[in-house]
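These notes are about the structure you will find just below.
Below, a portion of the complex is reproduced, with chain positions unchanged.
In this document, chain identifiers A and B correspond to the written order of the chains, with residue numbering beginning at 1 in each.
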């Protein structure tokens, strides 16, 4: 397994994930090659990302306000193991680094044998809904991101 | 081919379609059985429905206003022929009947050999975005629906 450029210490990188969300692979998510279609990885990333943002209390805020929304700045995925219909996957999410108005999240998708099927990363940016201009995180938000990085005991 | 209950005179029903929208079957829309996943029929119906509402001038209105939106009241599809990756389909739409605040649309999906692969129908209702209560069509809208039923020569 060739490591993606965004992972330096693979062992350590894996261990830092402490927040996982389960996903069952649906039949409609497979394709004519008989396996999970590659585009679904990003659907699972988004699902896990939003569950994560919910857990740390930010999603509620974005759904309520009309001022700011989070948008995706970039996304990437590396595919290591084919996934098939009816597997139950665990999608791990963690905060990698926090910018002024953006945050970099990393992802790891495990199958039931605990094998890494996909890894990924991406940045989201908070923008003003009216102007489209990036809007800096407030202190409360930064605190929430940082708290999520603390290891669960 | 067993006719669905919503089609009385099959020949006449087919001939009434005068508005078709092309769709290319994407690979991500197939499933592990090697053919188009059944759920995609409704994605194609919606695509054609919205193109149709655009052609007759209603979609623009709904996207601009914050007062009323069209919602789906019911939908159904009958599957007659399997569809595969890379086929180009024609999705026909027509207005079947016009209610006070709803309209019944019928659908026909043809493949390149002009075979009927799927047929369908469904009602959309115009509701108030705030209250969720059905809101009667105005005369202009009814005129647009009726005009679409006129045969193209």
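In the analysis below, a residue touches a chain if its C-beta (ideal position, glycine included) is under 8 Å from a C-beta of that chain, and two chains touch if they have at least 3 such contacts.
What you see is a predicted model; the values in this text were computed from it and never measured.
**Q** Beyond the 2 copies placed here, what is the full number of copies in the complex?
**A** Total copies of the sequence across the whole complex: 4.
The working rule: only the chains that are shown with their structure count from here on.
**Q** With centres defined as the mean C-alpha position, give me the chain A-chain B separation in Å.
**A** Those two chain centres are 36 Å apart.
**Q** What part of chain A is in contact with chain B in the complex they form?
**A** 27-28, 30-32, 34-35, 37, 39, 84-85
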